[in-house]
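Omission of a single protein chain aside, the complex is shown with its protein chains in their original locations.
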Amino acid sequence: MDYTKLTLHETKQALKNGEVTSEALTQAYIDRIGAVEPKLDAYLATTFDSALEHAKAVDKAGNAGDGLAGIPYALKDNMCTKGMTTTCASKILSNFVSPYDSTVYAGLKDAGAVLLGKVNMDEFAMGSSTENSAFKTTKNPWDTTKVPGGSSGGSAVSVAADMAAFSLGSDTGGSIRQPAALCGVVGMKPTYGLVSRYGLVAFASSLDQIGPFTKDVEDCAIVLNAIAGYDHRDSTSLNVPKVDYTQDLTEGVKGKKIGVSKSFAGEGVQPEVQKAMDEAVAAYKDAGAEIVEVDFNYLDQALAAYYIIACAEASSNLARYDGVRYGVRAKEYSGLIDMYRKSRSQGFGAEVKRRIMLGTYALSSGYYDAYYKKAMQMRTLIVEDFNRIFKSCDVMLTPTTATTAFGIGEKTADPLEMYMSDLFTVPVNISGMPAISLPGGLDHEGMPIGLQLIGPALSEDRMLKAAYVLENAVSFRASAKPALD
Amino acid sequence: MEYDIVIGMEIHAELATKTKIFCSCPTTFGADENTHTCPVCLGMPGVLPVLNKKVVEYATKAGLALNCKIANFSKMDRKNYFYPDLPKAFQTSQFDLPICVGGVLDIEVGGETRPIGITRIHIEEDAGKLIHEGADGTLVDVNRCGVPLIEIVTEPDMRSAEEARAFAEKVRNILEYTGVSDCKMEEGSIRFDVNLSVKEKGSDVLGTRTEMKNLNSFRALERAVHYESKRQIIELKKGHRIIQETRKWDDVKGVSSSMRSKEEAHDYRYFPEPDLVPIVISDEEIARAKAELPELPEAKKARYVSEYGIPEYDASVITTSKVSAAYFEEAVAAYHEPKLIANWLMVDIPAHLKERELTMETIPFGPSALAKLVELIKSGAISGKIAKSVMEKMFEGEGDPEAIVKAHGWAQMSDSGELEAIIKQVIEDNPKSVSDIATGNKKAYGFLTGQVMRATKGQANPQMANQIIRKLVEAQIGKTE
Partner (left out) sequence: MKISNEEVTYVADLSRLEFSEAETARMGEELGAVLDYVATLNAVDTTGVKATEHILNVQNVFREDEVGQSLSNEEALANAPEAESGCFKVPRVIE
């Protein structure tokens, strides 16, 4: 029995039954990583020794299978882990060892989850293909000539290729949902503030949110249970009552309204993606839901506003990488200012520099009103538009991406084209609302298609129930597997 | 041609919180380098700020005490620039929506009262310390990073160095009274930046201004303003233009000099701090904070005049510091002689403090001891002169004045029999003085009194001694006539 092939909820059962120990499970994942990592390049660092230690301790404590106890997982390398490197896949942080734990990691450690290692990403979470990693290019397990998406490409691949029972990623403009879609797994961006950002290395503070990658929807609910919650260290954390997301997950969508919008269809959407959308609509009708036509007016404006807000915040958030207190300092320089310039110019990759430049430009004297303020006003209008939409439907159904995974190197020459791959995911971050991506089938090349459900703030439970219905209708896991082995 | 001087001020005061503005590191002064730091104030990747509640409370208090309007809605912003003393490469501050706006503070200079407008007060964080030692580099100490500050910005309403000083002193006084800041100049917990320009007398057109930063004593402030205004006037008289710049005040040399070398384009790219949420204060909370304000120096001064009947000058000297005012009130409560107690607090005590490098915070005896001393004089138990010696001993730590008097045998000689015997001897020893008096030179009485005081080592009650001297001398003159 290969336990790495099980979902998280099946694994919990196996642990609880005593069918397998956490140690054996962890060893199985370590072996699996050993076998496929050379083809996929998902992990930046592994922590196998401490993982086995930790797994043994959980076995000894006898609570394996309770919550996430004894479950091996992977973390995106932008979440701080005390005593280990946290690199953000950047040269400038290649030697950074955090003196503290991020809140999510501390919480998972307390819950007994077993960390296997830290996974690859686009540098500072800036990108849509994981090609912007300073260290390696992670490959899509469904076709290793294609990108896994990004920025949380390593997180998506670790779950898609059974190299972790679940993983965490971060989503600023689609960085969980887009790679989840491209790799055929479930990925969720929770409501802004539901999961603490303390210890998540900031890209764009008002947009960043941590969320799970899992093999199915029930797994997603289990992981969300573990990571959602108020944190006094994060001023933007929401102090709301705890919800058990696994409760009534199978309730169905009878009588619920599913919104669909023409804005997310038409030109640019791959026909097979549209076909998957149509089948999903049919499945919801069959399940007793009502399909409601809604308009979303600001798709292009959301992406435009996103690039201004995200880059402006990033330009400020990334100013601290100056070679003074941590990180890499240039070897040769003359004087302080030159030290700053050389360290930053050598330490950051091209995309990071481009976004710092764009953000600095947008905030610089004379341009603030035209760009940043305008984008923040646009943000208000986008939130209002979503609020209007959710008066007429419970959740909204869209494709996660217009197309399936593209080839490695295919879009690296044109930044704007790369940015367009976030078109359907970005509005959600702009509004702070939650969304989930789940597999909707395969295209003719055998690449996964992702479908997205969007809900109003704090509607994760409702969204998960709707996703569960769709998952059963699509029956993706039963019919498709990456042709890795 | 005559010129007007136009001065505006920015005052930075560190707030008297126990912890930093966004993290739980202590704010105590003088710790070893980089021992009061944590991931948050070191600007480590991934950290987030959480605003210290006391900072908002203190900023509100300061605003109310300086007659400002407290904003119902304010927010924090980022001010972006690179400097090694700024770990995040941005200072978290307030830009367009500060916590307090539009205050005013009256100052009195040369008998004239002038209102000085306060544009705004905002919350921000202090930077770290750069240590310039050795030739090969600069060392960075992050301990001060994130110590909470308020910045008080005035209108350009001051017209002289004296006004600037009076304003600065008054602000310091108020911040100290409200407990908002400990205002320790020597620890840099209050600093003054001065913007100064000169214009032709009576003209409406403002001149080009220069800025002098981080003046950390009232004397430096006053001297810097004197120097810089003179410099600008001389430049203008020579037909030169004033260059808008930051100038460095050298308090040792007593000159300001251009810092142009350090100037570069300031484009701070302010934007709202996304990691912090807005500060919302209701009118009820503002009213409550106002009711909780302690008695401010102005009100205290007026009360001392009306309630204790001391002169206005005395009242203003004593209320200059919260500690001396409290000391005064306690002493008066113990023995109700306000004017006599005020005299000691205004003359002898400050002189002793200065000589011994002490302050009212570290004075070695309490207000009840001072009250006791005054009581001893008033009751005639000791003379004013002896009292000065007693105070000397009190400063030397000998404790209770009564005990000191007893230990040194300084009790005043009020026994007329004993005194009369001594005086008789003095008169006998000084026949010339008696004959001088007889021939109309009354000054000789003073000489005799001095001799008596000398003979009694100052312990004679001077009034009593005078009476006895007159009685005995007159009796003797009468006899010889």
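Per-chain residue numbering starts at 1, and chain names A and B are given in the order in which the chains are listed.
One rule holds for everything that comes next: a contact is a pair of C-beta atoms (placed from the backbone, for glycine too) under 8 Å apart; a residue touches a chain by one contact, two chains touch by 3 or more.
The model shown is predicted, which means the values in this text are computed figures rather than measured ones.
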Residue among A:193, A:259 or A:439 that touches the chain left out of view: A:193
Candidate in contact with the missing chain, chosen from A:103, A:158, A:206 or A:437: A:206
Touch criterion as defined above, residue of A:202, A:356 or A:405 at the omitted chain: A:356
Interface residues of subunit B (partner: the chain not displayed): 17-19, 23-26, 32-39, 42, 50-54, 56, 75, 82, 84, 130-133, 135-142, 248, 261-262, 265, 267, 269, 272, 274, 276-280
For subunit A, the residues touching the chain missing from this view: 95-97, 99, 192-193, 206, 232, 235-236, 238, 298, 300-301, 303-305, 307-308, 315, 319, 322-329, 333-342, 344-345, 348, 353-354, 356-358, 360-361, 364, 371, 373-381, 383, 415-416, 419, 431-432, 457
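Throughout what follows, only the chains that are shown with their structure count from here on.
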Where subunit A and subunit B are represented by their mean Cα positions, the distance between them in whole Å: 58
Subunit B partner contacts - residues on subunit A that touch it in the complex: 78-80, 86, 88, 93, 96, 98-100, 102, 197-202, 204-206, 232-236, 312-313, 315-316, 319-322, 324-326, 336-337, 340, 360, 363-365, 368, 372
Footprint of subunit A on subunit B - complex, ascending: 39, 42-51, 78, 80, 82, 84, 87-90, 138, 140, 142, 267, 269-271, 274-277
